[in-house]
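Apart from one protein chain that is not included, each protein chain of the complex appears where it belongs.
Take a look at chain A:
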Amino acid sequence: MTVTLRRVVASEWTKLSGLRGPAAIVVATVVVSGLLTYAAANASSVDPGFDPIDSLTAGLVLAQVGPLILGVLVGTGEFGSGTYRATFTAVPRRLPVLAAQTLVTAAVALVTALLAVGAAVVALLPPAASRGIALDLTSDGTPQVLVGMVAFLVGLALLGLGVGALLRRPVPSVVAVVAVALVLPIALVLAADAGTDPMAGAAGSTSLQDTVNTVVTLLPSGAGALLATPPGTGGVEGAPDLGPWGGGLVLLAWILVPLAAAAARLRGRDLTGSR
């Protein structure tokens, strides 16, 4: 009866499935994804050139918050309460716990993402039917968009886990991930708009715009946008078009860096609670 990774995974699953928070997040994510996609598709269904598929990713803006917070909950759950004492006296090698949390979070996020993307597809049906358009999910790179959306949502959950496990406190972790994933891209674009004088039209302001677009592309949301865009059509003007694979790699970096930092902190230091 020794400690094995398989057993630590079973333990982490027991912990996660015994809390109300994560279950509520899964439900909320799926509902938000469906409703927001429906609202967007319904609004544009009056346009002459309406294509329901164009609204497929509209729900991601808000649906991404769920996986982020799910990850943070798992990452900070040990240290926000005194659970870390029970956990790490049972698994004194420590790192298997983080590995198990990564697996369990990825699994729950995958189910959430599949349901959320499914809800988004279903939400397109009524607006499409209202215009007599049959929904076609197999052409124009749509399969890749669907896979990209799922990968994006799972990736964000792991980003939340890494940041949560690194910072160990729920509030700073949520602030950090929401800032990076949601606020920063919008704030940067707004700031660049404000910094660009529409009268001048000088070359200098264009290069500022290009810099901002490049930075925004390299943020998790930009990487996610690339993942969920067919190749060749992605990329913001002035920023390099990395394509879906490039976007995937950028997102992977956003996952691995906080997770590696969390692993280093976990392995090398004293374990003390956050309060």
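Keep this in mind: a contact is a pair of C-beta atoms (placed from the backbone, for glycine too) under 8 Å apart; a residue touches a chain by one contact, two chains touch by 3 or more; residues count from 1.
Following the convention adopted for this analysis, contacts and distances are computed from a predicted model.
**Student:** Just by its UniProt name, which of "Hemerythrin domain-containing protein", "ATP-binding cassette domain-containing protein", "Carbon-monoxide dehydrogenase medium subunit" or "Cytochrome c7-like domain-containing protein" is the chain not shown in this complex?
**Tutor:** "ATP-binding cassette domain-containing protein"
**Student:** Which parts of chain A face the unshown chain closely enough to count as touching?
**Tutor:** Touching the chain left out of view, chain A contributes residues 1-4, 7-8, 10-12, 14-15, 18-21, 77, 81-83, 85-93, 269-272.
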